[in-house]
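Below you'll find the structure I mean.
Note that one protein chain is taken out, while the other chains of the complex remain in position.
Right, chain A next:
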Amino acid sequence: MALKDITLGQYFPGNSILHRLDPRTKILLTVIYIVALFLAKQLAGYGILLLVLAAAIAVSRVKLKVILKGLKPILFIIIITGILNLFWTPGDILWQWGFLKLTVQGIWAAVFMVLRISMLIICTFLLTYTTSPILLTDGLENLLGPLKKLHVPVHELAMMMSIALRFIPTLIEETDKIMSAQKARGADFDTGNLLDKAKALIPLLVPLFISAFRRADELAIAMECRCYHGGEGRTRLRQLKYKTPDIVGIAGGLLLCAGVGVLGHFGL
């Protein structure tokens, strides 16, 4: 079943340095890397960032095939951006056919744009591939902690996010099961026009919603039984702590970002 092959935000367990870094470090590094991506202007800047990303992928031991598979859903956007940049950048014309103008500047702009989008997606995927969803939300909650002073319900949002993440695989499995059960009664999800297909979804969606509500109810009761009452005064099983590799990592990231910024400033 194709449903099971979705890898969006899926965690690949491992024990590499990247897996062991504090989640906050990884979130910060991802943000720093994205900033650096937008500071890079020319070949030197992009080259360095590409090398860093390649090194990070190599260290993480996540297979390249898996990472490239993550790009598939946005392939269309990448291609469109590439084509737009390729033919609609003003500059020295290399080749012309009707309104299509291929320019030197256009080729470079297209290459850089495609690289920028792909690298942006890949680096965020790398974050979710090497960090378990629980650690990720823990890290986010910690980083967004100061917003509590502004009465932003950070803990509640983080809790909702971890519950949502936790239930994605469960709901996928459930969808699969209900789909099989209805197919066994002759339901047909694949043929017919759009209206037929939408109608065919009713026998799938009704039981799915009912079971999602039932699960939500059960979960709420289970949480209350264990005296859950929100974030106030709640301690954690895993205390997040910055260690030497984290400090080195963030320092390295900032340096990289600054370096790329300087290179960009000089037009390299």
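Brief remarks follow.
As a working rule, a contact is a pair of C-beta atoms (placed from the backbone, for glycine too) under 8 Å apart; a residue touches a chain by one contact, two chains touch by 3 or more; residues count from 1.
Keep this in mind: contacts and distances are computed from a predicted model.
Selecting from "Membrane protein", "tRNA N6-adenosine threonylcarbamoyltransferase", "Energy-coupling factor transporter ATP-binding protein EcfA2" or "NADH-quinone oxidoreductase subunit H", the unshown chain of this assembly corresponds to "Energy-coupling factor transporter ATP-binding protein EcfA2" (UniProt protein name). When the whole complex is considered, the residue among A:Gly186, A:Gly233 or A:Gly267 that touches the unshown chain is A:Gly186.
Across A:Ala54, A:Ile210 or A:Met223, the single residue that touches the chain missing here is A:Ile210. The omitted chain makes contact with just one of the residues A:Arg20, A:Lys177, A:Lys243 or A:His265: A:Lys177.
For chain A, the residues in touch with the chain missing from this view are 4-5, 12, 177-178, 180-188, 202-203, 206-207, 210-211.
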